[in-house]
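This is the structure I have questions about; it appears just below.
Only a single protein chain was left out; the remaining protein chains are all shown in position.
Should a chain be cited, it is by its letter among A, B and C, assigned in written order, with residues numbered from 1 in that chain.
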């Protein structure tokens, strides 16, 4: 089971700041596909994924207990 | 009669902030020569002259009533 | 230091507080950047802004930017505070303070910091107008990340 943090417009679209994915291990790319297919979060394609507060690559593996965040293009400053 | 304002090391060398030159009209260049010859202020060669708070050229004329200042290389900031 | 150099806060930012974090006897120059909420952007009037952050990661990324700066401009000190929540026109969203023995580095490092904030720090801005609202994409005028990811490593100047 993996917990996914959502922010900004994704949080509003999903109507939640947190999603739960019922997988033990999956890659960043697999997670993105699940978010699109199961939750229609198409903006995920424009987003970065962070695992434990570090930006991750599509091929990186997400393990149980990791904190995963979907990071839309940032607009701070 | 022309009043000349001195600053920084020139003020210390001349031991005064103000000099009086007994001329009615003279050019900036003539003033510089007087300051060197009569007061041994050799640093004047490295200085700008301001007439009424505007930087002046060597050929500019100083008239009675003008405020003349000798401006060593500045070091503010 | 006893002070947090890289902070996300919810209350108003005092510029002086951020500046004080980088002062030092060996410093001759301090530059600050103060980002404020502008009323008009591209002719559209903003009523207020809402900033959201992934706070823990944002502070980590701010600290990473600080590390990049100390590597590129040795001898500089950096402090950055970014505010989140609802901000009104003229409110301060971010303050970056950089101190340095010499001024050139203080300017360059400061500008580098704001550029990097707009690249890698997980903070988002929602504009509220008279007639609607929208989360902004990044301000580098990109729709998505150029290479599929932000420039995590901090390239050259």
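FYI, a contact is a pair of C-beta atoms (placed from the backbone, for glycine too) under 8 Å apart; a residue touches a chain by one contact, two chains touch by 3 or more.
Computed from a predicted model, the values in this text were never measured in an experiment.
Peer 1: Need the list of shown chains touched by the one chain that isn't shown.
Peer 2: B, C
Peer 1: Which of C:34, C:47, C:86 or C:134 sits in contact with the chain that's absent?
Peer 2: C:34
Peer 1: Residue by residue, what part of chain B touches the chain that was omitted?
Peer 2: Touch set of chain B with respect to the missing chain: 5, 7-9, 11-12, 45-46, 48, 50, 53, 55, 57-58, 69, 71-77.
Peer 1: Can you list, in ascending order, the chain C residues touching the missing chain?
Peer 2: 15-16, 19, 23-41, 89-90, 101, 103, 106-107, 110-111, 114
Following the convention adopted for this analysis, only the chains that are shown with their structure count from here on.
Peer 1: State the chain with the largest centre-to-centre distance from chain C, centres being mean CA positions.
Peer 2: Farthest chain from chain C, going by C-alpha centroids: B.
Peer 1: Could you give the separation in Å between the centres of chain A and chain C, each centre being the mean of its C-alpha atoms?
Peer 2: So the centroids are 24 Å from each other.
Peer 1: Between chain A and chain B, what is the separation of their C-alpha centroids in Å?
Peer 2: So the centre of chain A lies 73 Å away from the centre of chain B.
Peer 1: Tell me, which residues of chain C touch at least two other chains?
Peer 2: Not one residue in chain C touches at least two other chains.
Peer 1: Would you please write down the residue numbers of chain A that are in contact with two or more other chains?
Peer 2: Chain A, residues with two or more chain partners: not present.
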